[in-house]
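The complex appears here minus one protein chain, its other protein chains still in place.
By written order: A, B and C. Residues from 1 in each chain.
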Amino acid sequence: MARFDKLTENLARGIARGTSRRSLLAWLGAGMTGAASIPLLPVARAATPAPEAPHGPHGPSAARPPIVSGLEQDPGDQSSCDYWRYCAIDGFLCSCCGGSVNTCPPGTEMSPITWIGTCTNPADGRAYVISYNDCCGVSSCGQCLCNRNEGDRPQARPQSNNDYNWCLGSESSIYNCSVAAVIGVALPAAK
Amino acid sequence: MARFDKLTENLARGIARGTSRRSLLAWLGAGMTGAASIPLLPVARAATPAPEAPHGPHGPSAARPPIVSGLEQDPGDQSSCDYWRYCAIDGFLCSCCGGSVNTCPPGTEMSPITWIGTCTNPADGRAYVISYNDCCGVSSCGQCLCNRNEGDRPQARPQSNNDYNWCLGSESSIYNCSVAAVIGVALPAAK
Amino acid sequence: MRLIAPVFASALCLCAVLASPAAAAENRFPQPLAEESLPSVTKLPATWPSSWVAIHDFHFNAIVDGRLAVVDTANPVQPLKGLVRAAQFANALIAKDKGEIYTAETFYSRLTRGERTDAITVWDMATLQPKGEIVLPGGKRQQSVTYPHLFQLTNGGKWALIANFTPAQSVTVVDLDARKVLGEIDLPGCSQIYPTGPRGFASLCADGSLFSVTLDANGAAASSKSVPKVQDIDNQALFGTPAMVGTTAWFVSFHGMIQGFDLSGTVARPLPGSFSVGTAEGGAPEWRPGGWQVINADASGKLYVLMSPYGKEGSHKDGGTEVWVVDPAKKARTLRIPLKGQTLAIAVTKESTPHLVAAQASGAIDIYDAASGAFVRSLGATVAANPILIQVP
Partner (left out) sequence: MRLIAPVFASALCLCAVLASPAAAAENRFPQPLAEESLPSVTKLPATWPSSWVAIHDFHFNAIVDGRLAVVDTANPVQPLKGLVRAAQFANALIAKDKGEIYTAETFYSRLTRGERTDAITVWDMATLQPKGEIVLPGGKRQQSVTYPHLFQLTNGGKWALIANFTPAQSVTVVDLDARKVLGEIDLPGCSQIYPTGPRGFASLCADGSLFSVTLDANGAAASSKSVPKVQDIDNQALFGTPAMVGTTAWFVSFHGMIQGFDLSGTVARPLPGSFSVGTAEGGAPEWRPGGWQVINADASGKLYVLMSPYGKEGSHKDGGTEVWVVDPAKKARTLRIPLKGQTLAIAVTKESTPHLVAAQASGAIDIYDAASGAFVRSLGATVAANPILIQVP
């Protein structure tokens, strides 16, 4: 079973931020494996088949007031699946569960390993590296279920698949909710 | 702590059927304790405060087709909270869960101890002794939640309170659903 | 802690990046958003603000996975502050002075089957993390739809009392500080636990009596005393959950009669002079209390009773649509508060401007000004699937 190298890559924050498209492609092209994925949960229980609400009805709380950062440079409703950082999130939004867009609710443990996505901030046009971490050890939050699959790929490529329960390095694998934290700016690259 | 006698009464089927109102009152008046109750679950999540649907919305399946006995003498919809045998039921109806009005779903164990109510059959006008048994060992069925409290009394009188989980004598206390079986005719008594 | 575990980047969204009007937008915001620190877990204030309550989510569709929701009733944007496990017909208690929450739960080794373990878990109010456990012997913990008075504190909060039902009735005495079980008091014929005096409790019995037990320093029964006929269960049954005002427990009957009990001494005793919450037009057939937690009190001692116009035999758990405020000193109703929907549980915060918190059957939590009855806000159905109890720490 030595066909594949054991590739448990340790990419530090700086490496992720500085990764150019070319090096990313090289990295993917190398058949990088044993890898990560965005948090979890598939098929949100959407209310209609129309594209207006494809990412789930936001739990039982569709009419909840918006959660805003207050920063003009970080616009949008953090309780909405459409918020810019959630471009590849899958699960209950911690913003609705006692945490925030980048912190876990009390009583949980943040998964120490995570998947990194790249989302574009509509305010400043920059592409940010987003860390999607699961919060673990408390049962399903049940609020603000979202599922966005832009860029999602089958489990054959784990680092691009959002159906894993990413509560892996934590004391408990019970899943509560997911955060989306800015950990850097992606370097632009010519196409 | 010897103030109360330990009254773990063993009333067999025949005794329950033959109990007259006078003996029932005597029995209750004796401060009968260590006793029983109807299955469980309180406050059904009713959709409206109006009395038209006070006993719960029948789970997510309010529009389900009726389950009928086919007997003219046993009329009504066994998936409806309004079915005559359910005059004091509290929980998920086993008729909607893989069982029937008087049998537990496969995979469960019927609670060996039970509470007995008296419901009037609108077809023949008779008062029947109904045994409400819980089905245990499988998690919440989730279908046809009903709660009728006619005659229900606070937990101070256990045998008249329907908020206990009656999965007591069973291998597991996990609650799945409740049945309502005819086990005899109550003897009429002059008021 | 720094993020040192494996992280992985992906090229998934780079095409979107490249298509964005980056150059123009960056002129407005010369600096990118700051990096955010990971991992990060929210911590609650060690002393919760007075607008916070704990709402028990019975979670009908997965009773085994019940929860206690920590809720800021003053915050309609982010009302849910966290969840504490409350598994399988659990009970929960809050000890504000110690900064601790206690849950009494039941577990099976294979979720629904296997070995049963009953235990009290001690949770930190600031972190909502467990900090201790006391296993309860015998697999006898009473499993009911959650009533507050199945799990209570006594002995200045050092001990807890847990109701058992097999269906034999008893009370287990637990030393919370020493994390050990002290003993068990047989209680045939009596239900629920109302702490009395410095170290003891009373229970309501099937024959209508009130039974008081005092405990010795080892948690054993030292003495007991029964007061007969404190209620008429057939005709004027008292809801099992009273409103507590200091050491006075105010119970309401199915028909709306208020009866106080003095729990300050070693023997609980009924207060003289029960009185009615009153009547009103529009009953079909009549106004009666209805819901799961139908009576509560504010800090001033006024009572709030959840009322339904559809009152009749069997309506007492169907919920209510008004709250009637009653002054037990004057034995008079002082206010009627119309509610937004069918409500199952009510409580009043201890804020300087107290608020009435009402949990609808739909799951929506509504907030009213307790003094005027004016509707203030709804939190929506954002904290619990089946909110059935509201605790004000």
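One rule holds for everything that comes next: a residue touches a chain if its C-beta (ideal position, glycine included) is under 8 Å from a C-beta of that chain, and two chains touch if they have at least 3 such contacts.
Quantities reported herein were computed from a predicted structural model and do not represent experimental measurements.
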- Residue in contact with the excluded chain [from A:Val101, A:Leu145 or A:Val185]: A:Leu145
- Identify the residue among B:Cys81, B:Val129, B:Leu145 or B:Cys167 that touches the chain left out of the display. B:Val129
- Could you list which residues of subunit A touch the chain missing from the display? 1, 3-8, 31-37, 40-51, 54-55, 113, 137-140, 142, 145, 147-160, 163-165, 167-168, 171-175
- Message: Using the document's contact rule, name the residues of subunit C that touch the chain not shown here.
- Response: 6, 59, 61-62, 64-65, 85, 87, 105, 107, 109-113, 117, 119, 121, 130, 133, 167, 385
- Item | Sites on subunit B contacted by the missing partner chain, in the whole complex | 8-13, 15-16, 19, 21, 24-25, 27-28, 32, 35-36, 59-61, 63-67, 71-74, 87-88, 95-100, 102-121, 123-129, 131, 133, 135, 138-143, 150-152, 159-160, 169, 176, 181-186, 188-191
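By our rule, only the chains that are shown with their structure count from here on.
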- Message: Centroid from C-alpha atoms only, then distance subunit B to subunit C, rounded to Å. What do you get?
- Response: 27
- Task: Scan subunit A for residues touching two or more other chains and write them down.
- Result: none
- Task: Going through subunit C residue by residue, note those that touch at least 2 other chains and give them in order.
- Result: 363
